[in-house]
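All protein chains but one are shown in place.
Here is chain A:
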Amino acid sequence: MYYTLLIKKKYNFSGGIKCLSINTELDNYIINYIPYPKEFFVHVKYNTLKKNMLRVKINQKVLCGEPLTFGDCLSVPIHAPTSGLIKNIEFNSNCFGINKENIKITIISDYLDQWIRLKKINNYKLYSPQSLIKIIYRSGVVGLGGAYFSSSKKLMLSINKVHTLVVNAVESDPYITADYCLMNNYLNEIFIGCEIISWISKVKNIFIVIQEDKIKLISQIKLLIQNKPLFKICIFKKKYPAGSSKIIIQSLTGKDIPYGQHSIDIGYLIFNIATVYAIKRAVINGEPLIQRIVSLYNDKNHLSKNFLIRIGTPINFFLNYLKIKNNLDYMIYIGGVFMNNILIDLNYSISKDINCVLIRKYEKKTKKPINYSCINCGYCVQVCPVNLLPQKLYLHSKYNHHEKAKSSYIMDCIECKICEKVCPSNIPLVKYFKREKIIQNEIDTEIKRKKMFFNHFQQREARILNQKTIVHENKNDFNNTNLMKFSVLEKTSKKEFVNKQEIEKNIRKEILRSSIERAKLKK
């Protein structure tokens, strides 16, 4: 408590909610290792356009750290977690969204764990930034906070544009301690990672953002910082949705990121602390990203443990190791206490963006929570961190007022689920918002499609009319001026299009009249 008095300024933001701190001491969190499972399932995002992405075949031997796919401009290559034999390659739907198809690669490990040859770099300042970014790209580093955005592309965009690097060590969800555990064990390596990033994108100062309850870590960092003018520590208040990059920048600078832009455009580069660690491993040790720290929260005894896990370990094995045998009695979620998604498929493996697995005992609820109607109390408005009006959005989305919902900025919602937890009438607000967002996206694509087809239609009409008139006018004298007119008409606006239609009608009428007259004459 002595250190908290020394801190002068604590950064804060409007909205949010206070959470109770964890009762057990934070010192107990150390990394636990678990043995390797027999089968690894590696999931690769599948795009329909790129079918020659895969680098391996069935029944091929792979070594640990060997790339399984070619990367392209959007996605980074994915590496094999252990040495072994590739058993099967198949399509598999993602367990969250059914529409997104994934490729699932099954690897049988041979328990030898043979690595490929790693290329170590001792002095990274001999290399140019571009070549360092290439190394990071080859080792497959993505944002480990949950964004899954490739960090090599972020670094490419940031060169000569940013002035500060923000290292995000804020864990908003109250029971996730994966990042804290990482900081405790590998603090020196994280500092080296910060220096590498600062050398690549030439930033002037580095902010390390941390929450106020981690007192011991703060004092450690302060000791390390003392002789380095680049670094600065920023301390946040303990509140719930502080982990998002939007909110961090708002509370640091007081400005919002403009709509449709990224934090790089303002001059801030944000990296999660696990990503910084992965970048250091990639550049200096030459290791590809094949393992990460995942924290496990068990609801029964209110204790979270942290595990260093190879990516691709199935969750089934993970639970067997912890001696949770009867799977039917437990509900398993991915994500923290607030932002969780239920897991249907236990064979789903740990991917790069999972940082917490939540286990709850399934209880048959005798009393269903009663859903009252919204009483307009305004608790959700005061709590919302991005300045929205959740109850108004709820009414618009419930009664299908799509235009009103769009005009009250439904697309800005970050789905932190605070409003749902605070609501006194137990309304599942975020469910409505997710449904409304899907509908809004559909409407947007439909409007785009309509515009495109209308453009095509206009061009086709103009072309046909042009041909017809030329043929028609060839019967009479060939007139240059008329041709010029129609070539102007090709780049139509709407009024001219209407004019054209009238002209066409007149021509058709004349043709009809002449044919009728001819028929009369024949008679």
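Here is the rule we go by: a contact is a pair of C-beta atoms (placed from the backbone, for glycine too) under 8 Å apart; a residue touches a chain by one contact, two chains touch by 3 or more; residues count from 1.
Everything that follows uses one rule, which is that contacts and distances are computed from a predicted model.
Engineer: Between "Autoinducer 2 import system permease protein LsrD", "Respiratory chain complex I subunit 1 family protein", "Ion-translocating oxidoreductase complex subunit D" or "L-lactate dehydrogenase complex protein LldF", which matches the UniProt record of the unshown chain?
Structural biologist: "Ion-translocating oxidoreductase complex subunit D"
Engineer: Quick one: say which of A:Leu74, A:Ile159 or A:Cys377 touches the chain that got left out.
Structural biologist: A:Cys377
Engineer: Sort through A:Lys237, A:His402 or A:Lys421 and give me the one touching the missing partner chain.
Structural biologist: Touches the omitted chain: A:Lys421.
Engineer: Which of A:Tyr33, A:Phe91 or A:Tyr259 touches the chain that is not shown?
Structural biologist: A:Tyr259
Engineer: Over the whole complex, note the residues of chain A touching the chain we left out.
Structural biologist: Listed in rising order, the touching residues are 17-20, 174, 246, 250, 256-259, 261, 337, 369-370, 372-378, 381-382, 386-389, 391, 408-409, 412, 421-422, 424-426.
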